[in-house]
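Below: one structure in structure tokens.
Note that one protein chain of the assembly has been removed; the remaining protein chains are unaltered in position.
This part shows subunit A:
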Amino acid sequence: MNDLERDLSGMFADRATAVEVPPLPDVLRDPTSTGRRSRRAVVVALVAAAVAAVAIPLAVVARDDEGRRPTERPTVVPDEDRRPALELPYLSGGVLHVGDVSVPTDATGVIAGGDEVYVVTVDDRGAEHWSRLVGDELEPVSWLDDVLSAEVSDDGRLIASVTGPVSGDTIEIHETVTGRLVDRFAVEEPVWEVQVLAGWDRAGRLFWHDGAAPRIWRSDTGAATWSTGGLVWAGMAPSGPILWDGETERSTVVAVEADGTTSPVAQVPVSGTAAWSADGRIAYVDDAASAIFVEDLTTGRRTRLDVTAADQLLGWSGPLVVVREGHFDGEVDQPGEGDPIITIDPTTGERQVIGELGAEDGGFPGLGGTGTL
């Protein structure tokens, strides 16, 4: 060990000793604690839940009466063998459910686009392995090995994948059916540490942020830069990116023009969790009200769903909103085995149980938001 190496050892030891260690947050000491959490802990729990949405996330719930479940709910509970199939793919109890298809798997994450469904498993070394649902079987996709993040295009034709910072710093776009490599491009240094695949729009354009600038990929022109115009890139809608000024209660869905500028398309509520229906409605969590709303972006009609603050928005299954019914355990809602998965018709309010969560591993495709990317 030379002088510099000795200096490094000493400096690291000194710094580690000198730093003031903060107290262990309550949420980590006792996840069922009824004590108040710090704002940081709540934010971190929510962020982590969103990031790890492949697993069943935590939900933080209000402690007041708003969180109480209504005494009577018009929920239909069909016999198990008569439950309607959910269009939204999900993992539960070691099984991938897609419509009427159920496939055993040890996957911990699922993504989907169009008719394409992919699941990911993580081996003991921490390496990811992806499989594609073909018929009622999962076929390994070796060219997605070690891929941390992938997004299927809205029509299911293409899949974008990004290798991690430790294995390549590259975005690849493949055809889902054939596996053919459509495009491949490196991400410039030092952006590898923040590259984020934001998603595809319905026109088949891929959006991501490489740490230096927002980027867009088109099949005809390849990768290019676009500008948020000084606003916060706050999410992805089917028709394009969502920009937010960071203050108002509405953010703006924009179209990205060929020259990289944007033009407004629609206004949407700011939310940390939102899901888009195929017919132009948005289901979103109103974080302040601890409630789920559905807004028709065409008519502007807004409907509050009959849910408690413990319930978790999962997505859409056709015209129905999919929700996990949570339960209360002090301040923290812990997702658990047996939690009902229900659909709610936002037009009629009709509710129907379609299944229950299985073991702790599993989940639904992750949802983005309209307020933070």
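Here is the rule we use: a residue touches a chain if its C-beta (ideal position, glycine included) is under 8 Å from a C-beta of that chain, and two chains touch if they have at least 3 such contacts; residues count from 1.
The working rule: contacts and distances are computed from a predicted model.
A.B. asks: Name the absent chain by its UniProt protein name; which of "Phosphate-import ATP-binding protein PhnC", "Aspartyl/glutamyl-tRNA(Asn/Gln) amidotransferase subunit C", "SigE family RNA polymerase sigma factor" or "Molecular chaperone HscC" is it?
C.D. replies: UniProt lists the chain that is not shown as "SigE family RNA polymerase sigma factor".
A.B. asks: For the full complex, which residue in A:Pro22, A:Gly135, A:Gly300 or A:Gly338 touches the chain that was left out?
C.D. replies: A:Pro22
A.B. asks: Touching the left-out chain: which of A:Glu5, A:Asp100, A:Asp220 or A:Asp259?
C.D. replies: Selected residue, touching the omitted chain: A:Glu5.
A.B. asks: For the chain not shown, which residue from A:Gly109, A:Pro340 or A:Gly355 touches it across the whole complex?
C.D. replies: The missing chain is touched by A:Gly109.
A.B. asks: Contacts of subunit A with the missing chain: which residues?
C.D. replies: 4-5, 7-9, 11-13, 15-17, 19-22, 24-25, 27-31, 40-41, 43-45, 47-58, 109, 124-127, 146, 148-149, 151, 164-167, 189-191, 193-199, 209, 211-212, 360-361, 366-369, 372-373
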